[in-house]
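Removed: one protein chain of the complex. Kept in place: all other protein chains.
Each chain carries a letter (A and B) given by its place in the written order, and its residues are counted from 1.
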Amino acid sequence: MIRSMKYEVKEIKKPFPYFLTKSPNMSKRRISRDDISAYIMITPFFIFFVLFVIVPIGYNFVNSFTNYNLGKTRDFIGLKNYINLFSDKNFLQSMYNTLIYAAFSVVPLMVLGLISAVALNGRSKILHVTRALFIFPYITSMVAVSMIWLYLYEPSTGVFNKILLGLGLKPQNWLFDEKLALSCLIVMNIWKNIGYVMIIYLAGLQSIPQELYEAGKVDGASDFKMFYKITIPMLSPISFFIFVTTMIEGFKTFEQVRIMTGGGPVNSTTTIVHQIYIRAFSEYKMGYASAMSIILLIIIFVITMINLKIGKGKE
Amino acid sequence: MKEEVLIRGKIRNRGKIQDRERILNQEKVRELKALEINFCSINGYKLLTGTIAVILVVLTAFPFLIMLSVSLQTMKEIYAPELVFIPEKAQFVNYVNAMKNGNWGRYMFNSIYITTIVVIISLFINSMTGYVFARINFKGKNLLFILLLVGMMIPPQVTMVPLFIMMRRFPLAGGNNIWGAGGTGLINTYTGLILPFIAGSFGVFLCRQFYMTFPKDLDNSALIDGCSRFKIFVRIYLPLSKPVLASLGILKFTGTWNEYTWPLIMTNSDSMKTVQIALTMFRDEAEVIWNQLMAATIISSAIIYILFLLLQKYFVAGILAGSLKE
Partner (left out) sequence: MKKFVTILLICTMLLGICASYTSCSSSDKNSESSDKSSTLQEDPTSKGEVDKTVTLTFLRIGNDAPEANYWKSLIKKFEEENKNIKIQYDDAAIGEPMETKLNTLFAGGAGPDIIGHGILSVANRVEAGHYVPITEYFNQWEGKDDIMESVLANGTYKSEVYGLAYSTTPYIFAYRKDMFAEAGLDPEKPPQTWDELREYARLLTKKEGDRIVRAGFAFPMAAGNFVEFDVFVFGNGGRFYDDSNMPTINTPDKVEVFEFLKSFIDEVNIPYNNNEVNPFIKGNAAMTLINNVALRPMLDDPELKDKVGVAVPPYNKVKATFSGCNMLFIGRDCKNKDEAWKFIEAALSKEQVLERSKQLNIPVTRKSLLEEFSKLDPYNAVRAECVQVGIGMPRTVWSPRFQTIRNEMVQKVLYSKMSIEEALNEAQNELMKEINQ
């Protein structure tokens, strides 16, 4: 019985190669009618994209080889910025912090987001209300959210310390403790973005054909089994999307650091973008900051590509 | 010649597509009924996911309640040495005062206007581009897709300056000549605020991933019938895209609405300011007017909230029921 279900799942998986596909004779074949319609359909988007995203990135790439100071100076200095980067203690610390931040944000976000999407998938009134509550942190601006959490983390009157005291535990200094500060930011990030993950998974769940579950039921599979055998594989393109976007957001974390800790205590929460920001706009070293952003781009790019490869391997 | 064939194909197809849609709809109704029954039966799986969800909801709701409470307190209660949860007397006047602090009607209008245009345009071009990337194996696809991803990987802090220069040098806008010199370009205009938001590749990526979960059969039969790609997209994919478009709409709306830095540098007059810039007016080095700040934040988030409530039903509308049997 179970075997038949497995078979079905396998068959459905086939048409979804979520890695980059390349048909063997692709590079040799001529441009077909299909290609032309494809190009026409992507043109409107790519006009905007190239003009307002790619061109500035190119400009930024050029800047990374100069000592541009947002003023008169903009001389070509070769790889000097990149060489300096690797002896910059603050930058190395920020790389470490960012990696920790991203790694510990992405996994809980995906797990909790998926669970809540599954739990909240339905049409009853209660679910409508719950979903609405769930989405609240995501739609509120980071500035407001950071302020609420500053309020919660406050060492003398903050809510968290009140709770700890109530439980008979030792109150903490939270954001003023260099061992805890980064975790505090991670917790807040998870809290804020869980609604985002939930929304996307929820939309993803809608495109899973109900027949699969029915077939599973007929075969006597438990809900857990179906979750594992149907829901997760069917959502894999969506999971890839969520992984990439939450990871990128994690790597680009800046605003909450700026508002809540300013990178402290003792640089324990400074992130790459926070360093970029300080260098570019407080210290007028746009060239140096551009080099940092290129390093950031390379890190994210490599992680994304590894993920693509793993996905390919699984298939 | 070609057109004739195309048109004939279209005519033949219309009947088929409508047929398919009707079948889809019937199936959908059946599925929904089945789902509702499912929901009533409680078992371990549902209990577990339900419990986790309830815990998460409590955790998410708690800071919101604090925000609500703060927005109704007096400054004295906020600065009290001990935390106040329930204000002695709800200060609804905070909401009134917050809205009097600056020209809020104008800020709201600006934000709504910019965001609506961004969302509408990007919903269409993003889903179309996403469809192409998901379904057509055109030359250069992989390269362009990687480019799309790269577009998301650079922090805005470093692209802001070149983007600003481009906006200022935009040819034939704001007094500029054809070479983009002489005037102020798109600075302090709605167009200048809107353009960079439309360009984001996030939506394309999202739509691509969603369309990949759709069965390929959807295209194949239509293609054999000689349907054009654009037609397939508009006639088959768009109607099935409600959940993804609803999510993308919310995400794009939220992102644009909450954007702070770009409007900050692009505007230079009070009449062009957006809600997010106005929100920082409650804060200076001397003090934070917490109660008004929270009141204003709640009002500004309320707009996204209303949109979410309007779109909610699309998030849970099953879309592909029955299509696999063909």
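By definition in this document, contacts are C-beta pairs under 8 Å (C-beta built on N, C-alpha and C of every residue); 3 or more make two chains touch, one makes a residue touch a chain.
Note that the coordinates shown come from a computational prediction; the quantities given were computed from them, not determined experimentally.
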item: Displayed partners of the chain not shown (whole complex); value: A, B
item: Among B:87, B:183, B:226 or B:255, the residue in touch with the chain that has been omitted; value: B:183
item: For subunit B, the residues touching the chain missing from this view; value: 75-76, 79-81, 101-102, 106, 109, 112-113, 116-117, 119-120, 157, 160-161, 164-165, 167-168, 174-175, 182-184, 187-190, 239, 242, 245, 260-261, 264-265, 267-272, 277, 280-288, 310-311, 314
item: Residues in subunit A touching the chain absent from view; value: 69-73, 90, 150, 155-157, 161, 165, 170-171, 173, 175-176, 178, 258-262, 264-267, 277-278, 280-284, 286
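Here is the rule we use: only the chains that are shown with their structure count from here on.
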item: Where subunit A and subunit B are represented by their mean Cα positions, the distance between them in whole Å; value: 16
item: Touch list for subunit A against partner subunit B, complex; value: 12, 15-16, 18, 20-23, 26-27, 29, 31, 34-35, 37-42, 44-46, 48-49, 51-57, 59-60, 63, 70, 112, 115-116, 118-124, 127-128, 130-145, 147-149, 151-152, 157-159, 162, 191, 194-196, 199-200, 202-204, 206-211, 214, 222-224, 227, 234-235, 237-238, 240-241, 244-245, 248, 251-252, 254, 272-273, 276-277, 280-281, 286, 289-290, 293, 296-297, 300-301, 304
item: Subunit A-touching residues of subunit B, taken from the complex the two chains share; value: 31-32, 34-36, 39, 43-46, 49-50, 52-53, 56-57, 59-61, 63-64, 66-67, 70, 81-83, 125-126, 128-129, 131-133, 136-139, 141-142, 144-155, 157-159, 161-163, 166, 195-196, 198-202, 204-206, 209-210, 212-216, 228-230, 233, 240, 243-244, 246-247, 250-251, 254, 257-258, 260, 276, 279-280, 288, 290, 293-294, 297, 300-301, 304-305, 308-309, 312-313, 315-325
